[in-house]
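Note that this complex is displayed minus one protein chain, with the remaining chains in position.
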Amino acid sequence: MKKSKFLINGMRKHSLPWLMLAPFLILIVIFFFLPIILIAVNAFTDMDSALQWTFNGIDNFKKMLLDPNMPEILKNTFIYVFFTLAINVLFGLVLGLLTSYFIQKESVGLLFRTIWMLPRISPPVVYVLLWLWFFDPSPYGILNSLRALVDLPPGEWLSSNPKTAIVLANGMIGASFGMIIFSSAIKSIPENLFQAAKVDGASQWSIIQDIIIPAIRWPLMFVTMWQLLSLLTSYEYILLLTGGGPMVESEVLSLYSYHKAFESFEYGYGSAVSLVLVVIALGFSAIIWKVFGMKKMMGTSRVE
Amino acid sequence: MKIELKNICKTFNKQSNTINNLDMTINDGEFVALVGPSGCGKSTTMLMIAGIYKPTSGNLYFDGQLVNDLEPKDRNIGMVFQSYALYPHMTVLDNIAFPLKQQKVPKEERYERAKNAADMVHLGHLLDRKPSQLSGGQQQRVALARAIVKKPKVLLLDEPMSNLDARLKIEMREEISRIQKELGITAIMVTHDQEEAMTTADRVAIMKEGELIQYSSPMELYNRPKNYFVAQFIGNPPMNFLKSQLAVKDGKCQFYINDTTVDLNNHLPKIKSHNSIKDIYAGIRPYDLKLGQKGDITLDGVVSLVEPTGHSKMVNVKVGDDRIRFFADPLQKIERGSKITLTASISSIHLFDCESGENLTAETIGEGQDNKLVINS
Amino acid sequence: MKIELKNICKTFNKQSNTINNLDMTINDGEFVALVGPSGCGKSTTMLMIAGIYKPTSGNLYFDGQLVNDLEPKDRNIGMVFQSYALYPHMTVLDNIAFPLKQQKVPKEERYERAKNAADMVHLGHLLDRKPSQLSGGQQQRVALARAIVKKPKVLLLDEPMSNLDARLKIEMREEISRIQKELGITAIMVTHDQEEAMTTADRVAIMKEGELIQYSSPMELYNRPKNYFVAQFIGNPPMNFLKSQLAVKDGKCQFYINDTTVDLNNHLPKIKSHNSIKDIYAGIRPYDLKLGQKGDITLDGVVSLVEPTGHSKMVNVKVGDDRIRFFADPLQKIERGSKITLTASISSIHLFDCESGENLTAETIGEGQDNKLVINS
Amino acid sequence: QKQSEADAQPADNGVVTISAWSEGAEVTRLTNLEKASEKLNEELKSQGKDIQVKVEPKSFDGGWDQYAKQFMLSAKAGKAPDIYITPHETIGWLADGNYIMPLDELRDSKEYADVFPKLWDAASYNGHIWGALQDNEARPVFYNKNILKDLGWNETEIEELPEKVRRGEFTLDDMTKLAEEVVKQGKAKYGVIHRPVNGADFHYFNYLFGGQLYSEEDNKIVLDKSAVGKQLAYHYELAQKKLLPDKLISMEWKNVHRMVVNGETLFYYGGIWNVFNWGNDNFHDQLGKVDAKWVNENFGMMLVPAAEKGGEPITLSHPFLYTVNAKTKHPDLTKRLLELVADPKLQTEHNLQTFHLPVTERAAEDPEFKTDLTLGNIAYMSEYTTFLPNHEGFTKYSNVFWNSLQAVELGKQTPDQALESMEAQLKVDLGEDLKIVE
Partner (left out) sequence: MEGIYEPKMEAPKIKTVSKWNARIPYIIAYGTLGITTLPIILMYLWLLMSSFSTQMKHGVIPVEFTLENWRFLWTNVEMVGSVYPSIWTATWNSFVFAGVLTVLEVIIGVMAGYALSRMEFPGRQGIMKMTMMLHAFPSVALLIAVFFILNFMGLFDSLLGVILVKTALQIPMTAWIIKGFFDDVPWDLEWAGLIDGCNRFKVWYTIVIPIIKPGIAAVSIFSFLAGWSEFLLLYTFVLSDDNITLSTYLQKLISDPNLVNYGLLSAVSLFYMIPVLIFFIFTQKSLMQVSAGGGKGV
């Protein structure tokens, strides 16, 4: 073995992580990072349907400040994100625990997980249609038809509580995300830890709290953060379910951005709204990072 | 707590029983050592007592109470797992304090007691480490501290000191003994260290392929092995065996070793027929063999290997087709290939049926060993 | 392969060195045992030799070649990890065959060899099991088979038999020795079983807190411990120590044990000053103590504990403030609380400086032990 | 004719490919182009030109926004089709963004000579014609004949209602009153139903109340406060009088259809294509799918009644245009193709299949069209039709209006409050593109 070989070895050692990251980074940089820079630039233009980059300074942001609906949209955004996130993470965790820890019989757990996957795997339009059909305020709404059977007048169900509707509908879908990730993580916990805990007298609650939760801290953080960002930026189901209405009662910031960019083709303005969204999102991410201690979760390599 | 296992069977794959009809009683406050070849079902037995595994059939009683369905957490057990099973996300201190937390011991007291336990296993300086930052022996000590910190009723120790150095092992062993005696804990320990088993346990249970072979006091085990398996298993280095034949003629017994005919004057009640010839193993413990010719029987052999062990030399000798070992004084000069003569007293010889493995030695011979010499002293 | 460690340091937390300036040479084909208290850095040393950890400073040479940066896979090493590290998703057979697969051994030959290795560790009947379905000892044996199957140049064994029963352990130990000698493998084994270390190894390295304390042949280690630490660490049960004082007057030495004054006629070259009084420990191995008064020195004490160990009785005796142990014939009647007198020859006594721990015994005394008695025999 | 010089370099083998995009289920818009290309090919052959035109159609199925967006992007990428079929109101941004070319010469062509003159408005923007009119439609008010019968109206009264509306004798007020009566008497659950989602329909009231939505001279969207005020007041009134189903604006289309088909409402502000919808799915509780005959037996269709007696009734239409890519390689061939596609026969084919109205008089005279049970009866509505503005900002206007409409129907705001917030919002959203008329 000559010296040069060591050199190559050494180089190879340091380049391996980058090699393994390369496809990931290339994709991200090209299709994610660059576009984001474009968006950031775009936020200072009044690009419209003609797709021209004409800069207009901070006009877009001024306009946002003046928009009389802005306070309500922001309020909606926070309500929607907070409650849906709570359902997504907490209920997702409950589902994960129930289907992969409490229910030891794998087939039963799988059955329930499959059922909970249904909302997520159905085409969004159809899922939303199911909601609409069930809770339609007309006498033909399915729940109303049932009420009619026992001579009750049509109820208004969710139509008078659009925010509840979007939170529940999104929660049902988001919960399965947490459920799948958490149950996978729970399955990866070595069995002997549970055995040790049982022998140590741990109650079910304690096993959850002291064994499972610490073991799935990373997925928990990830799901919380990812879902937070997803919720902040997603609008699809709201668009289909209420379209932000009635009026702006269920309009959230991302939907607003969509409406601006793709309904009225104000791309510049839409980008500006997105940019605001990002700033909000980053603020929250920073908090979550602190709370979960992301730094601690980045272990060091033990092969040197 | 008195623990009774009644006809316990356990099977993993539905084909063969891993544990086969195990019947065993551990008295309240007793310290039992569980020994047996690797894979014989010791850990499985422990896990059943802990309640982790449910017996496939049979019953388990704690103080006369059927506990087959009792949850592990309600059994008040402390256990060292063979694989330690430390909680990777907790620090050493939290690992040790965990059982106390489950008993709702107030935080301060909990950490106080956990620290004491950690000190006991000499880990006081590593309280903030995570298990992955510990050496193997340190991990095992954490497991040990965790098992005893809650002062359980039953202590299950599955090779709790296998990765500790000799000194520490002795120290820990004594500590465990002390606590066990002080608190009246019923303890079961799996160990491969026979000295450990012999010195610590009130009784030793020997298992083989899921069955209990012998369950008695250490001395009895050593002096009166029930059968060939126990004889060859217990004792380090193991007993030497010489293939031989036992002839019974008109109630008189003889057997032949290495050209010597040995008359057994004491009766052999275990042989029914009065005229027969049987293949047997004659067993002699290495420590009972001496250089020279002064004993009841003598063996001539060729030295095949000399291993130093510190306080003495272990010498391997070829006697006929059999290989036997004995200990020689370290200062005696014994060389490979040289011819030597060994001797032993007849009272130190155990006879085993080649087929059934049963110990054929008359009770009196076994007892004689004790009696005769006690009188001598 | 000759392995040289030169001034190796290793630190985990940047504050203190886990391995401190380790200098050690393992010759080609040598079998070295690495012993030391739990947590002293044995596994860390092994992992550095394996190339998993890089030394923080210092150099590692294989056959004179600097290999600090050589990848583990290029070192041709077989290793048993303290934690076994079996591949959980592979069957026993695949686990064992894995190193061969990496060497691109053709499939048929690979499984053939793996099966042979499995048979060697008596796992031939469990080839299709996953590690999680094995007992602790079985797992360890898989690890052992995996380490030797590829016939490596260097074999690193980190407590490879800690979870095996005594019989199996001896068998495995012999098997390893055989293979090692046959193939001329350089082997390093960490073990807590001193008998194992003594009987198998060509040389034994004793570590303490990351430092190499003594590195010599088993007999030398036993007979000439470099210092107090080695003396008390090696030997099972450990050496007895009695606190004492050493007086040097005009080149003549005396020390006092238990009211007896012992004259040291041999010179003590390790003491510089010609007039001084020193606190020392006088060490005597339990096996060197006998009941009676015939030896050079005598000790009077009270029996505090009698433990049966099978072939003999270990007796704890209180002598003054010190507790000492010795072995008595199992048939001798010794009772707790009775007064007894013990004796030992002067040549079996080791003297250690209380402060530095250094062995003060003159070379000649140490050697004398051998010489004198060899002449006697 | 004149296509020769520009189309000098035809593609291989003399085949010129003209691509065309359309959206939605109305594939006749594309098949008609293909059929027209056959004619064009004959024409070229007879002129002795060695050129073959091949139409490459592509039909989209996403939303309109996405359809538009895709056109934008492909235009930027130079992959836009030669012909882009689009609802008329998009020509504002298409023209502004230089995506399409003006087609003023079509107006002079003989194929488009007999277009209903009003329809050209739909294709005009900034003083140019930007597309070839493709079809026209009607959004009539459906009334339930059975309910009226129940109320005591006789057959002729019922059948004459559209005519009375046309003459301005039956006003919006009358309509409301009639609905009120029906609901009060329990003859029907609801008096009036309109679409449950935002759409073009609502803006015909603006025109009905004398308002305007777009000012051509300024090229700005107009907020006509008095007209919008009346418009909001009308919806407010409907809601307050409980003539509308509660929460109509959050209902499902499917259930709206069911309510209408099952006779739960007297009036329904619908579209002519609804006749087709009802034949396509099981909306009727007993009958399931209902055909055009059944619809005509049970429902009448009329214009939106005038605001006051003697006033002009109204409807709104949403013509489709064939627009031409500004960068097309074959402008002349394409234009000629668009002339040929206006053939009455082709129009009729489209109209009958998709329930649309013709754009030319000749097509309106087509016997096949005239005999159609539904279409024949309402062809006249083209004369009363109005359009949405073609200005890009109209989407924003329409969104803001929709919010205000919801507010008044839900009773959350009075018409005045709603108007006020609408004005505020429009000022922000449209900025300089807004003109406020008191």
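The chains carry the letters A, B, C and D, assigned in the order they are written, with residues numbered from 1 in each.
In this section, a contact is a pair of C-beta atoms (placed from the backbone, for glycine too) under 8 Å apart; a residue touches a chain by one contact, two chains touch by 3 or more.
Computed from a predicted structure; not experimentally measured.
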### Message
Among A:I39, A:L74, A:L90 or A:I213, exactly one should touch the missing chain; which is it?
### Response
A:I39
#### Entry: Among B:I8, B:I26 or B:V67, the residue in touch with the chain that has been omitted
B:V67
### Task
Write down which of C:C40, C:L60, C:I77 or C:L144 is the residue touching the left-out chain.
C:I77
## Note on the structure
It is residues of chain C that touch the chain not shown, namely 47, 50-52, 71-73, 75, 77-79, 81-89, 98-99, 102-103, 130-134, 139, 146, 150
### Message
For review purposes, identify every residue of chain D that touches the missing chain, sorted by number.
### Response
23-28, 58-63, 66, 69-70, 73-74, 76-77, 79, 197, 253-254, 271, 273-274, 276-277, 280-282, 285, 288, 353-354
## Note on the structure
Logged for chain A, residues touching the omitted partner chain are 13-14, 16-18, 20-21, 23-25, 27-28, 30-36, 38-39, 42, 47, 51, 91, 94-95, 98-100, 102-103, 106, 110, 112-126, 129-130, 133-134, 140-142, 144-146, 148-149, 172, 177, 180-181, 183-185, 187-192, 204, 215-216, 218-219, 222, 225-226, 229-230, 232-235, 254, 257-258, 261-262, 267, 270-271, 273-274, 277-278, 281-282, 285, 289, 294-295, 297-303
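In this text, only the chains that are shown with their structure count from here on.
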### Task
For chain A and chain B, let me know how many angstrom lie between their CA-based centres, rounded off.
58
### Message
Nearest whole angstrom, what separates the Cα centre of chain C from the Cα centre of chain D?
### Response
95
### Set of chain B residues in contact with two or more other chains
83
#### Entry: Touching two or more other chains - residues of chain A
none
#### Entry: Chain-to-chain touches, reported pairwise for every pair that qualifies
A-B, A-C, A-D, B-C
### Summary
So, in the complex, the side of chain A touching chain B is made of residues 190, 192-193, 195-203, 206, 210-211, 214-215, 217
### Complex contacts: residues of chain B adjacent to chain A
47, 50-52, 71-79, 81, 83, 85-90, 98-99, 101-103, 146, 150, 156
### Task
Provide the residue numbers of chain C that touch chain B in the complex, in ascending order.
12, 35-39, 41-44, 82-83, 133-138, 140-141, 158-159, 162-170, 192-195, 198-199, 218-219, 222, 232-238, 285-288, 307-312, 314, 331-333, 369-370, 373-374, 376-377
